[in-house]
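Showing chain A:
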Amino acid sequence: GCGTGSDTDDNGADENGAENGVAEDPTRVGLVLSTGGLGDQSFNDAAYRGLEQAEQDLGIEFDYIEPEDSAEDENALRRFAEQDYDLVIGVGFQMQDTLKEVAEDMDHINFAIVDGGYAEIPDNVATLNFAQHEGSFLAGALAALVTEVNTIGFMGGVESALITQFQAGFEQGATHVNPDVDIDVRYVGDFGDIARGRETARGQVERGADVIYHAAGGSGTGLFEVAEDEEIYAIGVDSNQNMVAPGYVIASMLKRVDTAVYSITESVVNDAFEGGKDYIFDLSDDGVGLTSLTDLDIEEEDAAETERITQEQLEAIQEMKQSVTAEHAETIEELRQQIISGEIVVDTE
Partner candidate 1 sequence: MSSENKEALKEELILQMKGITKVFPGVKANDDVNLEVKKGEIHALVGENGAGKSTLMNILYGLYQPEEGEIFYNGKKVTLDGPMASINLGIGMVHQHFMLVEPLTVTENIMLGSEPTVAGLFTDKNSATKKVKSISDKYGLKVNPNETIEEIPVGMQQRVEIIKTLYRGADLLIFDEPTAVLTPQEIEELFEIFKTLKDQGKTIIFITHKLKEVKAISDRITVLRQGKTTGTVETESVSEEDIAKLMVGRNVLLKVDKKEAQPKNVVLKVENLTYKDSRGVNILKGVSFDIKEGEILGFAGVEGNGQSELVEILTGLKKATSGKVTLKGKDATKATPMQFKKWKVGHIPEDRHKRGLILDYNLAENMVMGYHDTRPFSQPFYMNFNAINAHADKLIPEYDVRTPGSHVKARALSGGNQQKVIIAREFSQQPDFLIASQPTRGVDIGAIEFIHRRIIEQRDEGKAVMVVSAELHEVMSLSDRIAVIYDGNIIDIVDAKTVDEFQLGAMMTGSTPKKEESDNE
Partner candidate 2 sequence: MSNNLKSTLITLGFAFIAIFVALVIGGILIQFTTEATVIEAYTALYNDAFGDLRSILNTLWRSTPLILTGLAVAFAFKCGLFNIGAEGQLLIGGFVAGVAGYAITGLPAVIHVTLCIALAMLAGGIWGGIPGILKAKLGVNEVINTIMLNLIALQITVRYGIQQLRLEGAADNTPRIEETAELTRFTDTFINDIFDLPGGVRVHTGLVLALLAAVFVWYLLFKTRTGYEIRAVGINPSGAEYGGINVAKNIFLVMFISGALAGLGGAVEVLGTHRYFTSGLDAGLGFTGIAVALLGNNNPGGVILAGILFGALTQGGMGMQFAGVPREIVTIIQALVIFFMASLQMFKIFIDKRRAKEVAK
């Protein structure tokens, strides 16, 4: 769907494009989402957001495709390339082999892949990778610091290559600050089942966990509901989810797929695309990281302004930060620096 964002967005893009003086020949970006499609509350949504932002700021045009199953990925990638899009982005490392194949065929087109790794990266491909394990390390550390009962939980969606990285980082971070902490690891078995997510979280609470981190997409919503009901703390993932259950989500582990997509797009717009490279987004460049532990984030304030949350809810978030997480902010920052400097090495599996 040609930027099926709402009409107003398109108009906005046009105006912006005109201002930037590239209206005649805007940069065109094709986005092939992974099979979960839009609404996964994870990288698909984030990648889309990044391009929306680019549409507004940089005056690009973009199209996206949601393949019905992964067999269609190639088709979609190739179609974009054949239509001479300036940049074709694939999301999810399920796509990495197909993308490489297409990129080698169409070597005059720029490609990027979110979460993809190659032994040898083709010259026209940029891989965008995230140190989710590092961010999760901080989430684990925070959880271990906040827990009052020495038991924390990790709730994954489905056992998979990606989610394992979240889990590994979380466990390492937690034991780093408190070697004796009990970590209850659970998988929902589904990325889109709130009810199962809820029961999973309830089970974790029953076994004593009072801080739970999730990497379970839509199922994670169940965790936030349980956090409110059972008065425990949750840690969100991928984007700022602190507003979902204000006062109960102590932090979110951000994974800035949107920023990554935006910046690679920007490089194309500026004729500065450099392929054959692996772009790693990690703690050092805020490609991953925790939401602020002391003050309100822009997103949180923005949510209140646009009335997605009430003023009281905003205050609840603020108050929670002050009473719960602020005291650990320094420790977490230190850990962050240690990881950046290489003093602490976080494993992925």
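A word on the picks: all candidates are chains of the complex that A comes from, given by their letters.
We take it that contacts are C-beta pairs under 8 Å (C-beta built on N, C-alpha and C of every residue); 3 or more make two chains touch, one makes a residue touch a chain; residues count from 1.
Being a predicted model, the structure only gives us computed values, none of them experimental.
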Just to confirm the interface: in this complex, chain A touches which of 1 or 2?
2
Of chain A, residues touching candidate 2 in the complex:
1-2, 4, 35, 37, 63, 65-72, 74-76, 78-79, 93-94, 96-97, 102, 105-106, 117, 158-162, 164, 189, 348-349
